[in-house]
Structures are given as structure tokens and as C-alpha cells.
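Note that one protein chain is taken out, while the other chains of the complex remain in position.
Per-chain residue numbering starts at 1, and chain names A, B and C are given in the order in which the chains are listed.
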């Protein structure tokens, strides 16, 4: 883990700024990011780990880590893999409650929609929604545990 | 009867030339011509005397006159009546065979279609077709009579 | 309320300048038969502001591409522009959700969508459908075709001599077999604005579904489909300053979702296989094939034009024209106005004793004045009045009282000529 959600977002914004809005370089950079993401084991590439609403196939798995959560992901599209890698980078090892509350301003800042188009943007939004949903469920389950603990 | 079909056509062309292509004056002139046409007796205004394909109602009746034919007509539209009056003027008391062969060049010469529009032009064409059809039937029946006469 | 009192009229009209509006309509600035064109055929189709024409031009010179499935820049732009119009329509008619706005090719197509999809699925033998005697053929024939296919019964609300619906008869017609009521909001022949809110409530009490034919209403009245509470609302872009070839069907999500598709093809599917085809979500389920992208994109500018001028200004100006025309026309000897409902959009139908309607149209055209003559696709209504047709002048926001004076002058000449 290399910082808070916003620290990582700021890092990403800086990195993308170097690309100076060049569409091709940005695409290639996103692909490179994806190539660095460790591939998911084949057994995880199943229907239940799929994120609905994407053009390509995206698989996402999560695991608990105390209050925090870990994420792994993969895709059959190099660009989508790069996109989901950004989310893994931001959310991996973060607190569930922080994930729920996160404001992902980096998307607008780097002008993501311009590079990836509406269909992919919708897919990207679906990924974020899925991660936040997982975090919400996890946070609430934790809170129930906490509440129960106090009760005793 | 005041001349051959073509003589009358030429007269009409001259008359319309005076109107100098003014749409309103031309319409009014056509209406005036119609007003001069004697109205048809009510008993003739029946389905079987109707010309199909006109916006308004047009009734046309014909009677034999030796080799020649007479025509009377009326309409519930003042303009249509004016139009059909032109045809009556041209064809009344003409020989059936001349009617069949007539080339109505006056229509293009006076630019009729421009004044009366496509729908009325189609109606006007329907009137001409009807008159020619009547003349054809009459001519052929005459010819049959003639042929029969020769036969005897 | 769609009706404006004279008082609010004056107030709203202060910032309205018809000459400024006219400048936006290039077509108006031409001579027809050596006189300035006077266009009074707005109920047939309205003219288009320069912004709409320019939008078409811009679309085809910059953004043209097929939409929705494209990844490239032009496809992105075209898709965004197309969907922006959907959003604008949603706002114009105050639909609850953008998915409730379906693009069709016109009012006729919208109504046929409903009779084909909703009608063929949910209307059975012995069911009753109510329309009125003042409907446009587009809101008669599809129902006749449906009722004939299904063995359902078509009932027709009669009209009064003034051209209003006989509401008492409507109430008597409604019963538990009434499955559908399809009514024109504003009549294209008479101008009558029908009391649709009340009629919708009455229909809903019987569990019937209601469609409003908004072809003549949408450019002139404030439309709020949620307040009206109609189940379907149909209209055409070309009658409200937009291009030909685009229409809208608004429908409540609940109904649209349970309806089968209309046409089959691209766009309207989720998955196609020879074993099993699944259909897309609304609105796409009803939008098979490449839509009319260019015109839909340009339609946005028509909606913006209406919003810029302001629905209220439009209504006030048109109401003034209507009142002025009614008074002026009645002075023409032998002229009789057909349709004198208390609430009207700016449409005046009339006949002149002894003058065939078509002749009126042709002689006015000779003076550069464009009106429409005939049955206006409402033959059954003409039958009721026992006439073959009328001459109809219909006014839009760019018309003036001076133009109405010219109309009256033209008519007076005709009457004089005909004597």
C-alpha cells in the first residue's frame, strides 16, 4: 500500500499529465499499466466474478484484510485491464469505509472519458460501482460485528 | 363551332398570353371562362357522368352529331369548370377521329401546370383521357357501321 | 393550464418581437408568385429555424457516423448528440425518465407502435377502444386495423356543432370493457383543445390506458406528461420546427417494459442466436435499425428554439393571431368558420358558400399565401359537418396580423370574383 486513496489519485493525475493528452500515448500507457497487473488465476475467471456492463470481460475478486480489503482483477481486453488496474492500485488495501466514501476526481481530471469513449466509460463506471458495492457490504458486515461486540 | 382543334388552341394560347403569366389573373380568367359555360341540368350530374381522378366533381356528357360529337360539362369547382370549359370549347362539334388524334399543345404553351398544380393537372389529364376515350369508342362504332355498310 | 387569459397575455408578450423571430426562418424570405410568401400551413408542417438547418449541415460535415456500437470519435460524437436530443425531449415534456422517450419516425409511427405492440398484446376480442370523431386518420386507421384483427369494438365520441367533444357521451361509453382511450390533444382540423386531463382521469378510473395524439399540441402548449398522467404521448418533430422523419413516443416505463418489440433488427436486441434472441432494454427495444440520426440530432435545436422563445410567448402570440383571424374572417361574406371551441390552438378552418375549398387554396397561392384545403386527414369529421373539406389557415409563432390582413383581402377578392 502506497498511500491514501487521494494520494494515489494525485499520483495518477501527475503520471497522465506527462502524456499531454495524446490519445495514442495514453492508450499505450493504460495498456502498460495493465501489463504490470498480475494475471488472475484461471479458476477465478468465472461468471460470478464478472462485472456486468462492460464490453469486454472483467473479473474482480476481493478478500478481507481486517478493516481493509484487497482486490485482484483481470480482463480479456488489454485496455480494460489497464483501467481496472488503476482501480486496484487505488483501492487495494484501503479501508472499506474509505472506499465507500471515495470521490474519484481523477477520472475527470485526466479527461478519461475523452480517451476511452462512452461505452468504456460506462464499463469503467460499472467497475467502480461493483467495488463500492463490495465495500459497502463488507463495511456493514463489520459494523454489525462491532455492534454485536458492544452488545455483549 | 369556330374552327379546327388547332385553330381554337391557337386562340386560347393568344388569350392567355395577354395575362402575362400572372397567376392570379390566369386563375380569374379560367374562372370567367367557366362562368360562361352553360350549367349542366341537375339530372346529368350523376355518378355515370363523373370523371374519375379529379379533386372536385366534374360531369361530362356527350352526344353524337353525325361524324362529330358535342360536349357539355360542369363542375362544383369554379376553376375546374373553367378548365373543362376549355376542353368543351376545343372539342365540341369536332370530328371523333380528330378528337382521337388531337395533340393538345396549348397546355404546355400556356404553362398550364404551373398555374393549376400537379393535382389539378392530373385531373385535367383525366378529363382529356375521358373525352378521347369517348371519341375513340364513337369513331370505332362509326367505323363498324361503315364497314357494315360496305359489307352490304 | 394551457389556456392563457388576455391579461397574462399582455404581460408575457413584452419581450417578444415577431420580426426578430422571422429572421430566424430563411424560408419565409422569398417571393411566391411575385409576392412575399405568407405561410399559413403550419399544422401540416412548420418551417425550420436556421439553427435546425445549420445543425443538419454541421452533423453531416463534421460528425456523421452510425451510433451506439461505435468506438471511434465520430461515432462517439454522433451518439452523444443523438442522446442529447432524447434528454431534451424528456425535459420538454417532463417525462420521469429519459428511457421513456422512444424515437420514431412521426406521430403516425408512434401510434402504430402502440397499436402493434401494446394493442396486439393486451387488447382482446370484445374489448372496447374509444377514440373521437375529430381524430386524424393516423389515430383512426391503426385502431380500425387492430379492432378488426382482434374482434375488439371501436367506439367514437361525437362532437358538438362548435367542434367540442361531447363529454357526457364519453362518460356513458366508459365501462369495464374499455381497455384503451386514444384522443387527440388538439385537433388539426378544428383547433379544439380537448379537456384531456379530465378525460384521462375518467379513463383511468375504468382501468383503461390512454394515449394522447400530441401532433398539434406540442409546439403550442405546455406539455407535462406526468401532470397529464397520460400513459402514452405521441408527436412529430416536423410540426414543431424540427426536420421531417423524426417522431417521439413517450410511454410509462411500466407499460413499455411489458410490451413486446415493434420491429425486429439491429439495436433492439441484447443477444441474437437461432435458438434464442433476447431483447434490449427500453428505449432501444423499440428502436430497431439505424435511426434517423441526422434529423434527431438537429431536432435538439428545434426544442431549444421553443425554449428560447418561451412556450408562454408562443401561446400568447398565437392566441392573438387566432383571435384576430376569427374576427377578421367573419367579415368575409359567406365565410363560415368550422370549429368554434372555447379553447383552440391557432388553427382556423373555414368554408365559403358556393366556393369549392380547393379553389380557395389555389387562388390564395396565386397571391403567395399558403393554406391547406381538403379533409385534413379527418374525413369522418367532414362527414359530420356534411362538407367535403375546408380551407385551413394555421398560424405559427412567426406569423403576423398583417399577414392575416392579406389573407382576408385575398378572400374578399375571391368572393367578389365568384359572384
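Observations on the structure shown:
Here, contacts are C-beta pairs under 8 Å (C-beta built on N, C-alpha and C of every residue); 3 or more make two chains touch, one makes a residue touch a chain.
Because the structure is a prediction, the values reported are computed rather than measured.
Across the complete structure, the visible chains that the omitted chain touches are A, B, C. Considering the whole complex, the residue from A:61, A:78 or A:126 that touches the absent chain is A:78. Only one residue in the set C:181, C:230, C:288 or C:347 touches the chain that does not appear here, and it is C:288. In the full complex, subunit A touches the omitted chain through residues 22-24, 26-28, 31, 55-56, 76-80, 115-117, 120.
The chain not shown here touches subunit C at positions 26-27, 30, 32-33, 37, 39, 41, 44-45, 47-48, 52-53, 56-57, 60-66, 69-75, 105-109, 111-112, 115-116, 136-138, 140-145, 154, 156, 236, 238, 243-246, 261, 263-266, 268-269, 271-274, 277, 288-295, 358, 361-362, 364-365, 368-374, 377, 379-380, 383. Interface residues of subunit B facing the missing partner chain: 117-119.
Quick note on the criterion: only the chains that are shown with their structure count from here on.
Averaged Cα coordinates give subunit B a centre that lies 42 Å from the centre of subunit C. Separating the CA-averaged centres of subunit A and subunit B is a span of 84 Å.
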